[in-house]
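Left out: one protein chain. Kept in place: all the others.
Should a chain be cited, it is by its letter among A and B, assigned in written order, with residues numbered from 1 in that chain.
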Amino acid sequence: MTGETQVQGLAIETRGLAKKFGSQTAVNGIDLMVPRGSVFGFLGPNGSGKTTSIRMLLGLSLATSGTISVLGQSMPARLHEVLPHVGALVEGPAFYPFLSGAANLRRLDTADRFAPRGTRRARVQGALERVGLSHAADKKVHAYSLGMKQRLGIANALLLPRELLVLDEPTNGLDPQGTREVRSLVHSLAAEGTTVFVSSHLLAEVEQMCTHAAVMSAGSLVAQGTLAQLRQVGESRVHLRTPDAAGALRVLTHLGLDPVLATSDAADEVVIALLGDTNWQPEAIVTALVAGGVRIRGFAIEEPSLEERFVALTGEGFDVVQ
Amino acid sequence: MKLVSRNSLGWLPALVVPAVVVAAVIAVPFQAGATVDLPSKTPEQVLALVNDSTVSAFSGTVEQSADLGLPSLDLSAGMSDSMSKALPESTDGAIPLGMTTALELLSGSHEFRLYVGGESQSRVQIKDHMAERDIVHNGSDVWLYDSSTNAAIHLSLDLEASAQAKSAELKSQLPTDLANPAELAEHFLDELDPSTTVSVGTDARIAGRNVYQLVFTPRTNETLKTDTLVASVSIAVDSATGLPLQVTVLAQGQTAPAVQVGFTAIDFAAPNAGLFDFTPPATATVTEQAMPSPTEGATGDQPGDHSPAADEVPVVTGAGWSTIVEVPAAAMPAEVTDNPLLDQLTTTVDGGRALTTSLVTVFLSNDGRVFTGAVPLAALQAAAE
Partner (left out) sequence: MSSSEFLPQTQTHTRARVGGWDLLGSEISVLFRRRRTWAMLAAVALIPTLLAVAVRLSSSTLDPGEGPPFLDRVSQNGLFVGFTAMVVAIPLFLPLTIGVVAGDTIAGEASLGTLRYLLVAPTGRVRLLLIKYAGAALFCLVATLTLTVSGALIGAALFPVGPVTLLSGDTISVTESLWRSLLVAAYVTVSLLGLSMIGLFISTLTDVPVGAMAATIVVSVVAQLLDVIPQLDWLHPWLFSHYWLGFADLLRQPLDLGSFGQNAIVQVCYVAVFGALAYSRFVTKDILS
């Protein structure tokens, strides 16, 4: 990603972006590159610095060092030119509990000097409809469930057509149905040409929603690119189920692989071997095994999964549920 | 304004604005006293300016302050009960108002509004906390009104007798003099004698007016050496109208003025005549009071009466700045000499008790006589012997 056109085509670009809280480094010199038009997953475990980075991107807090450019303009210097084109959900939704959902959106809309007054009611109505909250528009927010607040927070980001949406953990607190709705919402926004920058600690969510991703770990950016690029980094491997483990290990070693005995269930044992840079075709391996007298109950070549990749990048504690 | 860096200009206003405000707060009073350059005048010319002054109607705000080094006592509270009983006129309540007010003026600072509509029309408003005391003089009527008690006193001057004399008598009992720099200045000008050097000090600005400063200093040469606590008296004279606008009395060895009375604002337009036409509020308690004549002898059965018996006439010794007034023991009402406040105020000295302030000394000799003057205690003690 060095070409002039591509750099100009970045919706978000940071160089050496860092934030320290006292002596603690929350964000450690990250170089984010979010192409325009992408759905960009900003993935990382809790406390890895995602929200802190987003606050800096939006001019809420000041970087300790590094530069930020959003929609081609430097932040926070050109904040007033940039932010009208950005919709955001940061660190969860926040509203006036004593106002209704619609009144909350109207209030936040008046804060945007570029939001026309004449269309305000209609836009609020439209945004509520888009997140499926029309029925609760006149309910006070203190009576909203967490999921409803989350939807309202997304609606707030959608009050005007945006070039960039920054959504910090948008599916937190949503039920599976809500999660699916958010996903399809993101897809439809992306189809309209909006760049969506979505942070999450859930791998599955990113895999299903995004075209690009970056992985944060303890304040550092450890990987970045399209999902395909990220997957390519891993290795394919042989997954063999057999009652003759000793023979299998011998044959595979002979082929130049480095097999290990993995789990064993009641009758069968599982042998795993990374293919590495050997160019063995699956049928050749099976032929060799059969020739070596190994009974094959199951055989597969496993493609690398993002999950393993992220576990490798961010450590075992990674929350990869669902 | 967007988020800016801590080390950028964001913090500049937090430093600059308070600095500018503090500088302005300090500089404005200095600027008010900025140098004024009036055409030079000799002291005689300034005195002539005062004498030729034709101002008879004006209004203004007066600030009076006294720093006599008195122990801080609640004079008004201590005096109003016991002192009022000590005075023969106290039955009607007229004097306590004047008396406590005058005593109050000896400490701290006070603000008045003064309206003068001519020779026989004046109104003094003493601004109190959430209250006000008014002294309205209009021809033969004098009204005293105190809003804190909602009480009014009406004094009628008998116009058939010498109105001037009664007016003077009245004034001597009211704090009007102290509230009016012009009248206070008149006292000093009346007292001019050879023991005084008169000079013209630096020109200044008082109440927004350019003023000449007449400075009266007790003569200190060997032949006419005066023994007084007064360092100097300055009178600020309005250069345009000749009206004295401020009187400042400096005491020996004290930089802050011992007494200062001056206008902080003045307007030479005649005040609205309606101001002197006082009608007490319908809800007020009104006391009618005829002024006692200054020449009539009293009946004599009241204690501490002012009838001029020989042994009760005050004796004046010395002259000019070092004048000493001796009040014979018989003239002092017991209520005054027995007042516990007196013990608080005075200290025991050789031959009696004394109250020393930066400007005035009072000496109560053991035989009951009282000496007072703007002189050191030793001079009073010498006079007592």
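Convention: a contact is a pair of C-beta atoms (placed from the backbone, for glycine too) under 8 Å apart; a residue touches a chain by one contact, two chains touch by 3 or more.
This structure is a prediction, so every number in the text was calculated from the model and none was measured.
Could you tell me which of B:Ser40, B:Thr54, B:Thr279 or B:Thr348 touches the chain that is not displayed?
B:Thr279
Given that one chain is not shown, which residue among A:Leu83, A:Leu203 or A:Ile285 touches it?
A:Leu83
Touching the missing chain, which residues of subunit A?
5-6, 8-9, 35-38, 55, 58-62, 71-73, 79-86, 88, 90-99, 106-117, 156, 163, 190, 193, 195, 211, 226
At which residues does subunit B meet the chain that is not included here?
With respect to the unshown chain, the touching residues of subunit B are 1-6, 8, 10-14, 16-18, 21, 25, 61, 72, 113, 125, 127, 129-132, 134, 143, 145, 147-152, 265, 272, 275, 278-285.
Going forward, only the chains that are shown with their structure count from here on.
Nearest whole angstrom, what separates the Cα centre of subunit A from the Cα centre of subunit B?
85
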